[in-house]
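Complex shown without one protein chain; remaining protein chains in place.
Residue numbering begins at 1 within each chain, and the chains themselves are lettered A and B in the order written.
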Amino acid sequence: MKMKCRQFFEEFGVTRMIAVGFFLAIAIAVPVLHLNTLTLYSQALTRMAMNGVLVLTMVPIMVCGAGMNFALPIGIICGLIGGLISMNMNLQGFTGFFASILFSLPFSLVMGYLYGLLMNRVKGSEMMIATYVGFAVISAMCIVWLFVPIDNLVLRMQMGRGLRKDVVLTDFWAGILDDLCPVTIGGLTIPLGTFLFLFLMCFLVYLYMHSKTGIMMRAAGQNPGLAAANGINVDRMRIWGITLSTVLGAIGILVYAQSYGFMQFYESPKMMSFSAVAAVLLGGASNKRASIFNVIFGVMVFQGILTLSMPVANVLLPESNISDIVRMIISNGIILYALGKGSGKK
Amino acid sequence: MKTIKQFFSENLVVIFFALLCLGAYLIAGQAPYVVVSDLINRVMRNSILVLALIIPIMAGMGLNFGIVVGAMSAQAAIILITHWRMTGMAGIVVALLVCTVISVICGYLLGMLFNKTRGQEMITGMIAGYFGNGIYLLIFLVLFGTVIPFWDEELSIRSGIGIKDTLKMIDGMKGAMDNVWKLQLSQVLIAVFVLYTLYMAYCIVKRGRENRSAVKISVIKWLIWGAALAAVLLIPSVSAVVTRCKIPMITLFFVILVSVLCQFITSTKLGQDFRSVGMDIGIAEASGINVNRIRILATIFSTVIASWGQLAFLQNMGTFSTYTAQQNVGTFSIAALLVGGASIDKATVRQAFIGVVLFQLLFLLAPSAGTKIFNDTQVGEYFRTVISNGVIAVALVLHALNKNRKKAAQADSI
Partner (left out) sequence: MQNVLLEMKQIEKEFGQTKVLKGVDLRLDAGEVLSLVGENGAGKSTLMNILFGMQSIVSTGGYGGEILWEGQTVKISSPAQAMELGIGMVHQEFMLLPAYTVTENVKLNREITKSNLISRVLGPSMGTLDHKTMQQETKEALDKIHLNVKPDIQVGSMSVGFKQFVEIAREIDKKNIRLIVFDEPTAVLTDVESRWLMDTIKEITAAGVAVIFISHKLNEVIELSDRIVVLRDGELVQTLERGETDATGLARLMVGRNVDFSNIEGRPVEEIEKREVVMEIRDLKVSMPGEKAKSVTIDIHEGEILGFCGLAGQGKLAISNGIAGLYPSSGEVRYKGETLPFGNPLAVLKKKIGFVSEDRRGIGLLLDESIRMNICLLAMQIRNRFFRSFGFFKQVDTKSMKETADAMIQELGIKCTGDAQHPSALSGGNQQKVCIARAVVFSPDVLFVSEPTRGIDIGAKKVILDYLVRLNREKGTTIVMTSSELTELRTMCDRIAVIYDGKVKAILKPTDSDEKFGLLMSGIDA
């Protein structure tokens, strides 16, 4: 029993334990410090729901063996394009939201496929290349945003040309899922719509991972040599996984945007992948294994910490900007831990 | 004919960026004096950071994205000497000492981390940079003034916790190294030429008798350079620029010192160990080299040089934003090195300098060229980030393709 406990802790990892402990500590600190507990908890729940799909993108790509998806920005860009097209057509409400998803699909499918092709050629260095390809695409898109033809004047920058940095979604589909059927339990607001959408996505991914393709993808990711010997086309499986991840990334940013109320173009998606990667790792994923549970648990702990640490810290250390610092240390710490562990196994 | 072709294929990257710079220069239409003096300034302050990348590449650890950590050590040192109100060369020397100490410690830790993540050094370095950034923020933004007692009228945020987010160096620190001694560019060029002449004469006297044709070639070379220098000095429009531009000599010496250090290390036993480890860890280990120690040493060297580089950079700027000044150090330095024709497993001091010159030239020209073409200043700005990220992405992809191809070829040949 003792052995088992120890093994469990080793598996779970020190960094992860610290993070979960930290989360519990601040979650308890909120009511203890007489902060506005219900509002803060509601905020935390909203952030969990809105980030969920972005974190879910990690499941197929990590399972198929292409490592943590540091090129999440590619999927995000596709989502932004979809959203832009739908807003440019002035589509609002549910039509607008689902049109955005629909318009993003062709982009994310093609980009995901191309990105998959690239990743198949650079096996072994996926993560670094993904990061910088992501960065490069973002900076290239910055120029594109400047020149993209826009009919809808709301989207245009007030001065000069090009798209606004942040587009307010109030007139389009802000909170379309959040406000779908919010449940309020004694002051605690749960954005049930967004949660339902997240669970729907998780369920679809679950189904996919338990189909034949999903199983073979898992085998291909875990042991490419074995997969090849068993007649599985490893490269094709990787392309499937990467494309699926890109498509989810596009949907993920749209879910994020509707909750956030803004659509952020230009350089803002640059660091989003790190938070998503950190969340899934916190949830217990490792380089080649990631499950729906890891996603839900991870996003809960990670976003919980980010949302709740700020007000708590402000009581303890007034005027400090601790939330960002906590995000940096925890997210990068957990990634470093995963890298160290991943290489150690070899 | 063949050598020309070879020259082009080997220097493709450099030629491409040289042409890009030329194009940008022609379009931008800035005054030559402005361009040259700005370029001198930029090259002086960025070179050392780029030089910091060479040793890890030699040791097979790829592009060291972890130099950001070194940069932060330098920033910490500057915060301290500003607090101690040290100025002038004394301030610089103390800052150098402090940042060396901090960066040796950081480099050691980083090196240990690299040993734990063998084969993933680049991504580890990058993430370690972000992680270090978090720790740096924690120390200077939260712990200073709370856990660590600290109060400084100039530096502290009003609430007493943390350091202000813009750090203005006190008078006498901005350009402390640069302003000690400046010479005209023309004088420096003449001095360099004199040294070159002396060196050549020495070579001819020492070895000349045996090898006639070599003497002939070096004399011709000397004549060509002499003519070029004379042309620079005599053509009025050019000489006006050359005599107006000033070179900060101490900074120049510092840059030269660091490059000589890098060059020197390659010729030592330690340098040979770096290379052996870089080529094949397994064989190096079997021949009794302590691979982990060598890799930690390489990381320490890199981190220390990076911290010196950031120090030279910041004293030139005078003011910097305390919490973000280091962020782009990694990307920009690495991109510069790659523009100079280096790759992920091979880089030389020469490539570092060519890279810095071309990259900084492109950097200073891009905004105005962008404005000229698109009537929009932002295009140029974004173009710079596209270039830096794009160069790195392409280099990484090419390296991976090459590596996988080599692996396949090796499997075939056995």
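Throughout what follows, contacts are C-beta pairs under 8 Å (C-beta built on N, C-alpha and C of every residue); 3 or more make two chains touch, one makes a residue touch a chain.
Remember, predicted model here, so these are calculated numbers, not experimental data.
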{"item": "Residue in contact with the excluded chain [from A:Arg161, A:Lys270 or A:Arg289]", "value": "A:Arg289"}
{"item": "Option from A:Ile28, A:Leu117, A:Cys181 or A:Leu226 whose C-beta touches the chain left out", "value": "A:Leu226"}
{"item": "Residue among A:Ile176, A:Met216, A:Met263 or A:Met300 that touches the chain left out of view", "value": "A:Met216"}
{"item": "Contact with the hidden chain (one of B:Gln6, B:Thr243 or B:Gln272)", "value": "B:Gln272"}
{"item": "Residues from chain B at the interface with the omitted partner, ascending", "value": "264-265, 267-273, 276, 279-280, 283-284, 286-289, 411-412, 414"}
{"item": "Contact set of chain A toward the excluded chain (per top definition)", "value": "207, 210-212, 215-216, 218-219, 222-223, 225-226, 228-233, 288-289"}
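Here, only the chains that are shown with their structure count from here on.
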{"item": "Chain centre separation (chain A, chain B; CA means) in Å", "value": "35"}
{"item": "Chain B residues touching chain A - in the complex, by the definition given at the top", "value": "113, 116-120, 122-124, 126-128, 130-131, 133-135, 137-138, 141-142, 146, 157, 159, 161-162, 331, 374, 376, 378-379, 382-383, 385-386, 389-390, 392-393, 396-397, 399-401, 403-404"}
{"item": "In the complex, chain A residues that touch chain B", "value": "70, 118, 121-125, 127-129, 131-133, 135-136, 138-140, 142-143, 146-147, 160-162, 274, 317-322, 324-325, 327-329, 331-333, 335-336, 339-340, 342-344, 346"}
